[in-house]
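Okay, so here's the structure we're looking at.
The complex appears here without one of its protein chains, the remainder shown in place.
Let's look at subunit A:
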Amino acid sequence: MSAHNRGTELDLSWISKIQVNHPAVLRRAEQIQARRTVKKEWQAAWLLKAVTFIDLTTLSGDDTSSNIQRLCYKAKYPIREDLLKALNMYDKGITTAAVCVYPARVCDTVKALKAAGCNIPVASVATGFPAGQTHLKTRLEEIRLAVEDGATEIDVVINRSLVLTGQWEALYDEIRQFRKACGEAHLKTILATGELGSLTNVYKASMIAMMAGSDFIKTSTGKETVNATFPVAIVMLRAIRDFFWKTGNKIGFKPAGGIRSAKDSLAWLSLVKEELGDEWLKPELFRIGASTLLSDIERQIYHHVTGRYAAYHDLPMS
(Lines give C-alpha, C1' and ligand atoms only; values in the text may rest on other atoms or scores of the structure.)
Protein backbone atom coordinates (compact mmCIF):
# COMPACT_ATOMS: atom_id res chain seq x y z
CA MET A 1 0.00 0.00 0.00
CA SER A 2 1.17 3.46 -0.77
CA ALA A 3 1.74 6.09 1.83
CA HIS A 4 -1.18 7.93 3.32
CA ASN A 5 -2.65 11.06 1.97
CA ARG A 6 -1.64 13.63 4.54
CA GLY A 7 -4.29 16.00 3.39
CA THR A 8 -4.02 19.75 3.15
CA GLU A 9 -5.31 22.76 4.96
CA LEU A 10 -8.92 23.50 4.20
CA ASP A 11 -9.02 25.85 1.25
CA LEU A 12 -12.57 26.74 0.33
CA SER A 13 -11.43 28.56 -2.82
CA TRP A 14 -10.85 25.12 -4.35
CA ILE A 15 -14.54 24.43 -4.30
CA SER A 16 -16.12 27.84 -4.47
CA LYS A 17 -15.86 28.37 -8.20
CA ILE A 18 -16.64 24.89 -9.37
CA GLN A 19 -19.31 24.43 -12.00
CA VAL A 20 -20.71 21.08 -12.96
CA ASN A 21 -23.11 20.89 -15.83
CA HIS A 22 -25.38 17.98 -15.20
CA PRO A 23 -26.57 17.12 -18.71
CA ALA A 24 -23.11 17.51 -20.18
CA VAL A 25 -21.77 15.06 -17.62
CA LEU A 26 -24.63 12.69 -18.36
CA ARG A 27 -23.75 12.81 -22.04
CA ARG A 28 -20.12 12.08 -21.32
CA ALA A 29 -21.20 9.18 -19.14
CA GLU A 30 -23.28 7.79 -21.96
CA GLN A 31 -20.47 8.11 -24.46
CA ILE A 32 -17.82 6.54 -22.36
CA GLN A 33 -19.62 3.23 -22.29
CA ALA A 34 -19.66 2.99 -26.09
CA ARG A 35 -16.27 4.43 -26.98
CA ARG A 36 -13.95 1.69 -25.86
CA THR A 37 -14.88 -1.81 -26.85
CA VAL A 38 -12.55 -4.63 -25.90
CA LYS A 39 -13.12 -8.14 -27.12
CA LYS A 40 -11.68 -11.63 -26.97
CA GLU A 41 -8.42 -12.17 -25.09
CA TRP A 42 -8.12 -8.48 -24.40
CA GLN A 43 -11.46 -8.60 -22.76
CA ALA A 44 -10.34 -11.58 -20.68
CA ALA A 45 -7.25 -9.67 -19.62
CA TRP A 46 -9.35 -6.65 -18.67
CA LEU A 47 -11.67 -8.88 -16.67
CA LEU A 48 -8.80 -10.49 -14.79
CA LYS A 49 -7.50 -7.03 -14.07
CA ALA A 50 -10.93 -6.07 -12.82
CA VAL A 51 -10.84 -9.00 -10.39
CA THR A 52 -7.75 -7.57 -8.77
CA PHE A 53 -9.66 -4.34 -8.09
CA ILE A 54 -12.59 -5.91 -6.32
CA ASP A 55 -13.25 -5.24 -2.68
CA LEU A 56 -15.17 -8.44 -2.15
CA THR A 57 -17.96 -7.33 0.10
CA THR A 58 -20.59 -8.74 2.35
CA LEU A 59 -22.64 -6.30 4.35
CA SER A 60 -25.71 -8.17 5.47
CA GLY A 61 -27.43 -8.55 8.76
CA ASP A 62 -27.06 -12.30 8.59
CA ASP A 63 -23.28 -12.48 8.11
CA THR A 64 -21.70 -15.12 10.29
CA SER A 65 -18.25 -16.59 10.50
CA SER A 66 -19.11 -19.38 8.07
CA ASN A 67 -20.07 -17.22 5.14
CA ILE A 68 -17.19 -14.88 5.96
CA GLN A 69 -14.89 -17.85 5.71
CA ARG A 70 -16.32 -18.76 2.33
CA LEU A 71 -15.92 -15.17 1.17
CA CYS A 72 -12.30 -15.07 2.27
CA TYR A 73 -11.56 -18.26 0.40
CA LYS A 74 -13.18 -16.78 -2.69
CA ALA A 75 -11.06 -13.65 -2.26
CA LYS A 76 -7.94 -15.74 -2.28
CA TYR A 77 -9.09 -17.90 -5.23
CA PRO A 78 -11.43 -15.64 -7.16
CA ILE A 79 -11.29 -17.56 -10.43
CA ARG A 80 -11.42 -21.31 -10.83
CA GLU A 81 -7.96 -22.79 -11.00
CA ASP A 82 -8.42 -24.58 -14.32
CA LEU A 83 -9.64 -21.40 -15.95
CA LEU A 84 -6.58 -19.50 -14.80
CA LYS A 85 -4.37 -22.29 -15.99
CA ALA A 86 -6.00 -22.15 -19.40
CA LEU A 87 -5.23 -18.45 -19.49
CA ASN A 88 -1.70 -19.07 -18.35
CA MET A 89 -2.27 -16.81 -15.37
CA TYR A 90 -2.31 -19.39 -12.61
CA ASP A 91 0.95 -18.38 -11.01
CA LYS A 92 0.30 -14.65 -11.17
CA GLY A 93 -1.31 -14.52 -7.74
CA ILE A 94 -4.62 -13.10 -8.79
CA THR A 95 -6.71 -12.29 -5.74
CA THR A 96 -9.28 -9.66 -5.02
CA ALA A 97 -7.99 -6.39 -3.66
CA ALA A 98 -9.59 -6.66 -0.23
CA VAL A 99 -12.43 -8.14 1.73
CA CYS A 100 -14.95 -5.68 3.06
CA VAL A 101 -17.18 -6.46 6.07
CA TYR A 102 -19.03 -4.91 9.01
CA PRO A 103 -16.88 -3.99 12.03
CA ALA A 104 -18.26 -6.87 14.07
CA ARG A 105 -17.01 -9.37 11.48
CA VAL A 106 -13.46 -8.01 11.21
CA CYS A 107 -12.09 -10.53 13.69
CA ASP A 108 -13.65 -13.44 11.79
CA THR A 109 -12.29 -12.12 8.53
CA VAL A 110 -8.76 -11.64 9.79
CA LYS A 111 -8.83 -15.16 11.16
CA ALA A 112 -10.23 -16.69 8.00
CA LEU A 113 -7.72 -14.94 5.78
CA LYS A 114 -4.91 -16.02 8.02
CA ALA A 115 -6.20 -19.59 7.75
CA ALA A 116 -6.26 -19.27 3.97
CA GLY A 117 -2.68 -18.10 4.17
CA CYS A 118 -2.85 -14.77 2.46
CA ASN A 119 -2.38 -11.15 3.31
CA ILE A 120 -5.36 -9.65 1.56
CA PRO A 121 -6.26 -6.44 3.38
CA VAL A 122 -9.40 -6.40 5.47
CA ALA A 123 -11.64 -3.42 5.03
CA SER A 124 -14.30 -2.50 7.52
CA VAL A 125 -17.13 -0.08 7.14
CA ALA A 126 -17.55 2.25 10.08
CA THR A 127 -19.01 5.47 11.43
CA GLY A 128 -22.62 4.41 11.63
CA PHE A 129 -22.71 2.74 8.25
CA PRO A 130 -24.76 3.20 6.14
CA ALA A 131 -26.61 6.32 7.36
CA GLY A 132 -23.92 7.94 9.45
CA GLN A 133 -26.60 9.29 11.75
CA THR A 134 -24.97 8.46 15.08
CA HIS A 135 -22.98 10.58 17.48
CA LEU A 136 -19.55 11.60 16.39
CA LYS A 137 -18.09 10.06 19.52
CA THR A 138 -19.45 6.57 18.76
CA ARG A 139 -18.51 6.90 15.15
CA LEU A 140 -14.89 7.61 16.06
CA GLU A 141 -14.90 4.80 18.59
CA GLU A 142 -16.17 2.45 15.90
CA ILE A 143 -13.17 3.25 13.72
CA ARG A 144 -10.73 2.68 16.57
CA LEU A 145 -12.28 -0.68 17.45
CA ALA A 146 -12.23 -1.88 13.86
CA VAL A 147 -8.56 -0.91 13.54
CA GLU A 148 -7.82 -2.69 16.80
CA ASP A 149 -9.48 -5.82 15.45
CA GLY A 150 -7.14 -5.79 12.49
CA ALA A 151 -8.87 -3.86 9.73
CA THR A 152 -6.31 -2.11 7.60
CA GLU A 153 -8.80 -0.13 5.57
CA ILE A 154 -11.73 1.76 6.98
CA ASP A 155 -14.68 2.76 4.81
CA VAL A 156 -16.32 5.67 6.61
CA VAL A 157 -19.55 7.35 5.62
CA ILE A 158 -19.77 11.09 5.77
CA ASN A 159 -22.48 13.03 7.47
CA ARG A 160 -24.70 13.97 4.53
CA SER A 161 -26.49 16.66 6.47
CA LEU A 162 -23.26 18.66 6.57
CA VAL A 163 -23.07 18.60 2.78
CA LEU A 164 -26.70 19.40 2.22
CA THR A 165 -26.48 22.39 4.54
CA GLY A 166 -23.15 23.50 3.12
CA GLN A 167 -21.13 23.16 6.34
CA TRP A 168 -17.87 22.40 4.59
CA GLU A 169 -15.63 23.33 7.52
CA ALA A 170 -17.51 20.97 9.80
CA LEU A 171 -17.29 18.19 7.22
CA TYR A 172 -13.57 18.79 6.89
CA ASP A 173 -13.13 18.62 10.65
CA GLU A 174 -15.08 15.40 10.95
CA ILE A 175 -13.13 13.61 8.27
CA ARG A 176 -9.94 14.97 9.77
CA GLN A 177 -10.92 13.24 13.02
CA PHE A 178 -11.74 10.03 11.17
CA ARG A 179 -8.31 10.21 9.61
CA LYS A 180 -6.72 10.55 13.00
CA ALA A 181 -8.74 7.67 14.42
CA CYS A 182 -7.68 5.43 11.55
CA GLY A 183 -4.05 5.68 12.51
CA GLU A 184 -2.11 3.50 10.12
CA ALA A 185 -5.22 2.14 8.41
CA HIS A 186 -6.29 3.53 5.08
CA LEU A 187 -9.23 5.85 5.06
CA LYS A 188 -11.86 5.41 2.39
CA THR A 189 -14.51 8.06 2.52
CA ILE A 190 -17.97 7.13 1.31
CA LEU A 191 -19.72 10.19 -0.04
CA ALA A 192 -23.11 8.50 -0.47
CA THR A 193 -23.55 10.45 -3.66
CA GLY A 194 -27.10 9.27 -4.13
CA GLU A 195 -28.07 11.50 -1.23
CA LEU A 196 -26.03 14.59 -1.96
CA GLY A 197 -28.55 16.25 -4.20
CA SER A 198 -26.38 17.55 -7.01
CA LEU A 199 -23.22 16.85 -8.92
CA THR A 200 -21.79 20.13 -7.70
CA ASN A 201 -22.19 18.86 -4.16
CA VAL A 202 -20.51 15.62 -5.17
CA TYR A 203 -17.51 17.55 -6.45
CA LYS A 204 -17.32 19.70 -3.34
CA ALA A 205 -17.66 16.78 -0.97
CA SER A 206 -14.98 14.89 -2.90
CA MET A 207 -12.60 17.79 -2.68
CA ILE A 208 -13.22 18.31 1.05
CA ALA A 209 -12.74 14.60 1.72
CA MET A 210 -9.42 14.62 -0.10
CA MET A 211 -8.25 17.80 1.61
CA ALA A 212 -9.10 16.20 4.94
CA GLY A 213 -6.85 13.24 4.18
CA SER A 214 -8.90 10.44 2.62
CA ASP A 215 -6.88 7.84 0.76
CA PHE A 216 -9.87 6.84 -1.31
CA ILE A 217 -13.14 8.44 -2.14
CA LYS A 218 -15.99 6.05 -2.60
CA THR A 219 -19.25 6.66 -4.36
CA SER A 220 -21.80 5.06 -2.13
CA THR A 221 -22.63 2.59 0.56
CA GLY A 222 -24.61 0.28 -1.69
CA LYS A 223 -27.58 0.89 0.58
CA GLU A 224 -28.88 4.09 -1.00
CA THR A 225 -31.51 4.05 -3.70
CA VAL A 226 -29.01 5.41 -6.23
CA ASN A 227 -25.55 3.95 -6.03
CA ALA A 228 -22.47 4.03 -8.23
CA THR A 229 -23.37 5.78 -11.47
CA PHE A 230 -21.12 6.96 -14.24
CA PRO A 231 -22.04 10.66 -14.06
CA VAL A 232 -21.19 10.79 -10.39
CA ALA A 233 -17.99 8.89 -11.04
CA ILE A 234 -16.95 11.34 -13.74
CA VAL A 235 -17.33 14.23 -11.35
CA MET A 236 -15.39 12.43 -8.61
CA LEU A 237 -12.62 11.44 -11.00
CA ARG A 238 -12.32 15.01 -12.20
CA ALA A 239 -12.07 16.11 -8.58
CA ILE A 240 -9.32 13.53 -8.04
CA ARG A 241 -7.46 14.87 -11.05
CA ASP A 242 -7.82 18.45 -9.87
CA PHE A 243 -6.55 17.48 -6.44
CA PHE A 244 -3.61 15.71 -8.04
CA TRP A 245 -2.79 18.76 -10.14
CA LYS A 246 -2.99 20.99 -7.09
CA THR A 247 -1.09 18.86 -4.58
CA GLY A 248 0.65 16.04 -6.44
CA ASN A 249 -1.20 13.46 -4.32
CA LYS A 250 -2.90 10.59 -6.07
CA ILE A 251 -6.14 9.69 -4.37
CA GLY A 252 -7.88 6.41 -5.02
CA PHE A 253 -11.39 5.93 -6.32
CA LYS A 254 -13.88 3.26 -5.36
CA PRO A 255 -17.26 2.87 -6.98
CA ALA A 256 -19.55 0.62 -4.99
CA GLY A 257 -23.10 -0.56 -5.23
CA GLY A 258 -24.95 -1.80 -8.25
CA ILE A 259 -21.92 -3.01 -10.20
CA ARG A 260 -23.03 -6.51 -11.03
CA SER A 261 -22.05 -7.44 -14.55
CA ALA A 262 -18.67 -8.05 -16.12
CA LYS A 263 -19.59 -5.57 -18.82
CA ASP A 264 -20.17 -2.89 -16.18
CA SER A 265 -16.78 -3.55 -14.69
CA LEU A 266 -15.14 -3.07 -18.08
CA ALA A 267 -16.89 0.25 -18.47
CA TRP A 268 -15.61 1.30 -15.05
CA LEU A 269 -12.07 0.40 -15.98
CA SER A 270 -12.24 2.32 -19.21
CA LEU A 271 -13.80 5.25 -17.41
CA VAL A 272 -10.86 5.46 -15.00
CA LYS A 273 -8.40 4.92 -17.84
CA GLU A 274 -9.99 7.71 -19.84
CA GLU A 275 -10.43 10.26 -17.10
CA LEU A 276 -7.30 9.67 -15.03
CA GLY A 277 -4.98 7.48 -17.02
CA ASP A 278 -3.28 4.13 -16.66
CA GLU A 279 -1.44 5.05 -13.49
CA TRP A 280 -4.72 4.88 -11.60
CA LEU A 281 -5.42 1.34 -12.79
CA LYS A 282 -3.88 -0.46 -9.86
CA PRO A 283 -5.43 -1.73 -6.64
CA GLU A 284 -3.74 1.02 -4.62
CA LEU A 285 -5.76 3.62 -6.46
CA PHE A 286 -8.82 1.89 -7.82
CA ARG A 287 -11.28 -0.47 -6.22
CA ILE A 288 -14.67 -1.80 -7.11
CA GLY A 289 -16.92 -2.55 -4.17
CA ALA A 290 -19.04 -5.52 -5.17
CA SER A 291 -20.38 -8.83 -4.04
CA THR A 292 -21.99 -10.52 -7.03
CA LEU A 293 -19.74 -9.00 -9.69
CA LEU A 294 -17.06 -11.61 -9.20
CA SER A 295 -19.26 -14.53 -10.16
CA ASP A 296 -20.28 -12.83 -13.39
CA ILE A 297 -16.67 -12.12 -14.26
CA GLU A 298 -15.87 -15.73 -13.56
CA ARG A 299 -18.66 -16.80 -15.86
CA GLN A 300 -17.38 -14.58 -18.64
CA ILE A 301 -13.90 -15.96 -18.25
CA TYR A 302 -15.37 -19.46 -18.25
CA HIS A 303 -17.03 -18.59 -21.52
CA HIS A 304 -13.83 -17.18 -22.93
CA VAL A 305 -11.92 -20.31 -22.04
CA THR A 306 -14.47 -22.97 -22.88
CA GLY A 307 -16.72 -21.25 -25.40
CA ARG A 308 -19.73 -22.17 -23.27
CA TYR A 309 -21.59 -20.28 -20.58
CA ALA A 310 -21.38 -21.74 -17.11
CA ALA A 311 -24.38 -22.58 -15.05
CA TYR A 312 -24.13 -20.97 -11.64
CA HIS A 313 -23.49 -24.36 -10.06
CA ASP A 314 -20.40 -24.80 -12.24
CA LEU A 315 -18.58 -22.13 -10.28
CA PRO A 316 -17.78 -22.03 -6.58
CA MET A 317 -19.98 -19.66 -4.62
CA SER A 318 -18.62 -16.83 -2.60
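Throughout what follows, a residue touches a chain if its C-beta (ideal position, glycine included) is under 8 Å from a C-beta of that chain, and two chains touch if they have at least 3 such contacts; residues count from 1.
Assume contacts and distances are computed from a predicted model.
**Student:** Name the absent chain as its UniProt record does, using one of the following: "Fibronectin type-III domain-containing protein", "Molecular chaperone MKKS", "Electron transfer flavoprotein subunit beta" or "Aldehyde dehydrogenase family 16 member A1".
**Tutor:** The record for the missing subunit names the protein "Aldehyde dehydrogenase family 16 member A1".
**Student:** Touch as defined at the start, partner being the missing chain; which of A:5, A:95, A:109 or A:249 qualifies?
**Tutor:** For the chain that is not drawn, the touching residue is A:95.
**Student:** Decide which residue listed in A:35, A:85 or A:114 touches the omitted chain of the complex.
**Tutor:** Residue touching the absent chain, from the options given: A:35.
**Student:** Which parts of subunit A are in contact with the chain that was left out?
**Tutor:** Within subunit A, the residues touching the omitted chain are 19-30, 34-42, 45-46, 48-49, 52, 88-89, 92-98, 119-121, 238, 241, 245, 274, 277-278, 281-284.
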